[in-house]
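Here the complex is missing a single protein chain, while all its other protein chains stay put.
Labels for the chains are A and B, by order of writing; each one numbers its residues from 1.
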Amino acid sequence: MKKGNDHGKHKYGMVIDIDKCTGCGTCMVACAAENNVSVRADQSDKERTITWMRLYKISNGKEFPHTEVSYFPRPCMHCDHHPPCVSVCVATATKLDFNTGIVSQIYTRCIGCRYCQAACPYGARYFNWWDAFPQDKGMDRYLTPEVSPRMRGVVEKCTFCHHRLMRAKTLAYAEDRRELEEGEYVTACTEACPAQAITFGDLNNPEHEVSKLIKHPFTFRLLERIGTEPKVYYHSSRDWVRKLGDNFLPGEYTPVVNKTWAEEEWSTKPGRDEF
Amino acid sequence: MDSPLLPHGVKRCSTWAFFFWTLPWLALLAWGGLSAFLCLWKGLNQTNMSNVFAFALWIVFDLAVIALGAGAFFTGFLTYIMGQKELKNIIKPAVIIGFICYSGAMAMLGIDIGQPIRGWFIFWHANIHSMLVEVSFCITCYLMVLAIEFIPIILENRKLEEIKELRIFGHSLHEIMAVFAATGTFLSFFHQGSLGGMFGVMYARPFAAREGFYIWPWTFFLFVLSAIACGPCFTILCTKLTEFFSRKKLVPDSAIQLLAKISAWLLSLYMVLKIADYLGWMYGIIPRSGLTFESFFREGPYGVYLVVCEIIVCGILPAIILMVPKGRQNQGWLIIACLLNCTGIVLNRFLFIVVTLAIPVMPFDRFWGYLPTWQEWGIGFAVIGYGFLLFSAAYRYLPIFPKERELNPITE
Partner (left out) sequence: MKLTRRNFIAAVIGGVAGIQATPLPWKLTDDVAIWTQNWPWVPVPPTGEFAEVSSVCNLCPGGCGIAVKKVDERAIKIEGRTDYPVNPGGICPVGMGGLQLLYDESLRFTGPMKRAGLRGAGQFTEISWGEAFDIVAGRISTLRKKGMPEAIAAVDGNPEGTTVSALIKRLMRAMGSPNYVRPPSITDTYRMGNLLMQGTLSPMAYDLENSDYVLSFGAGLLEGWGAPGRVMNAWGMWHDGNPSKRKTRIVQVESRASNTASKADMWVAPRPGTDGALALGLAHVIIKSGQYDARFVAEHSSGFDDWRSLEGTTHTGFKRLVLEKYSPEQVAKITGVNPKTIVSLAKGFASAKAPVAVYGKGKDSLNGSLYEFMAVQSLNALVGSINRSGGVLLPDPIPLSNLPILKVDAIASEGLKKPRLDQAGTMRYPFTDSLINNFTDAINNSPKSPVDTLLVFSANPFFTLPDGGGFKNALEKIPFIVSFSPYRDETANMADLILPDCTYLEKINDTVWPTGLQYPLYGLSKPVVEPLYNTRNTGDVVIELSRAIGESVGAGFPWENFEEALQARAKGLFDAGGGLVSYDSDAPAWQRKTAGKGPKPGYKSFDEMWEEMQSGGMWYRPVSSPKSWKGLFNTPSGKFEFSSKLIAQAIEDYSNKISKKAALKNMSLAAIDDEACMAHYEAPKAGADSSAYPLRMLPYEMMNLASGWIPSPPFLYKTIFENQLLKDKSFAAVNPKTAAKYNLKEGELVAVKSPVGELQVRINLFEGAMPGIVYLPLGFGHTAYDEFLKGKGVNPNNIVQAGQDPISGYPVWWNTPVKLVKV
């Protein structure tokens, strides 16, 4: 390998603001539309239906009228440390790109052993249990040539819309630039979110919004303590939400001081009673 | 009808009786064949596996069968490397059982992967970090070794023996069997271990995750040990089963007892280490992941009783029975102990596969259930049918028990 390459130069990641997230599901639909994800007549079978981006509904579990629900939009975390799925893959069909931090998936390489699915704790990997697409309905007419439709028997997952990176780079190169500006490469879910709950960028670039957001005390990651080092971060002013981001032994979780952007207590949700 | 093919000087049932005996096993094979066809033709949607239960019944079967098949390499190791001549009386059935187990497992794996035709990518695009690659390489090689070990046994068939070249070929193979036994031992050590390693390295799955030595998590060594602790017991069980159906004594007690004794020691050692492993996991990995022991055994069929069964009923108990000479000398207790031992290992593999996947790691994720479809059972049972058929045929047509003639003189 040539010395002085940009090994580890970029580290793309996202921050999802759970307070802003409306639970609308646009990110899920956008992802499916962008990435030629297959649809089937019965998609209530959540163990088998393919959703690279998936909303998990969470609740504070309190009784009426103190109940709250919220959502974790969950793409692939693009685990940074030794991605569990990558090291196990038999056919090197999934790789961590050290230049971008993106965990890729090569469908035509995958043999469908599903070891990666067993290893991923986030349920981010999906197997093609069926042949991809409804036949004879004309729906293949909206498929984009930028992303290959998958064949039966292989695993697929969120790629951080890798083709968008390629697209952005191609454009930049055409303009004789080597580096991308912030915002030139964003994922389909980021772009689609009507509440701007998702921010995407280079975590290694201190100028990028994401690298500022991840320093906030309300920012956390899912299952941080098992050490997968996800590059997807979440942000919430609500302690019960943050607490659901990981497993904690009784008494282990320390609430974050309720301070906010504007240092105003109002943007944290006060208990109903105090209000 | 087939009398010219039968070994010299032993008694076998009539061709018809043998034919009827094979029918149920052929039926299982047919069921499996249909299942396999459907899975290959229509895809794995024929199973109830899912993105949650990415590994399921078949992998449990595979791992169980491979552990049980460890009798082959381990007996070979004892016979040829350690020079336990007594075991020559049982080495051939052990090899055949091994061959059945491994070839069955490979066949099942071929159906289990979503793109069987690309299976060879494992070798071509091998990812050296993947334990499964290590498993695949070793098992493939070892299956070849087993085939080589099986060949001279086949060549001992009365008719084949008549062909001079084959006879010489077979005998020469026999001469160098120690080389293959050594190779087999080496390969087996690694693939049995890697099967354990497959789970131990999944560090993001706290149920399976283990620390270990260098690149090998503790499960690597535990799987090797548990396999060699139960393999001999499985060989004993198969022998006893053959003796039961043929209503003959086929293997001298000395061989059986030796295997049982070795198994006892290994099982005891395994139990000590396994308990230590459980404790280390409970007080190390689990709390570090923010979880408690109970969190893994919270629902329905995945109760904590599984662990109790694995350790006490199917571990400590058979270890004691086998360890006490009186216990293992009693036929009833011996069989019970072997059964428990084998069950315990299967349970261990089940836990590692199914519980690992069934228990969600994200606190807000839900628990899913899984029941195999008839197609999945079909493939599983076909391996059993295949085993019975192959072993019966081997017993019928090959002199696999050297002491059979001696123990059952034909008095006409």
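Following the convention adopted for this analysis, a residue touches a chain if its C-beta (ideal position, glycine included) is under 8 Å from a C-beta of that chain, and two chains touch if they have at least 3 such contacts.
Please read all numbers here as calculations on a predicted model, not as lab measurements.
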item: Where the missing chain makes contact, among the chains that are shown; value: A, B
item: On subunit B, residues whose C-beta touches the chain left out of the figure; value: 115, 117-118, 120-121, 163, 165
item: Residues of subunit A in contact with the chain not shown; value: 17, 19-26, 28-30, 32-34, 36, 39, 41-46, 49-51, 55, 57, 59, 61-65, 67-70, 108, 131-133, 135, 137-145, 149-153, 188, 191-197, 260-262, 264, 266-267, 269-270, 272, 275
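Here is the rule we go by: only the chains that are shown with their structure count from here on.
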item: Whole-Å gap between the CA centroids of subunit A and subunit B; value: 41
item: Residues of subunit A that touch subunit B when the two form their complex; value: 47-48, 56-58, 72, 79, 82, 84, 86-93, 109-115, 117-123, 125-131, 151-155, 222-223, 225-228, 244-249, 252
item: Residue numbers on subunit B that touch subunit A, as the complex places them; value: 43-45, 49-55, 112-116, 118-119, 121-122, 124-127, 129-133, 136, 198, 201-206, 287-292, 295, 356-357, 360-365, 368
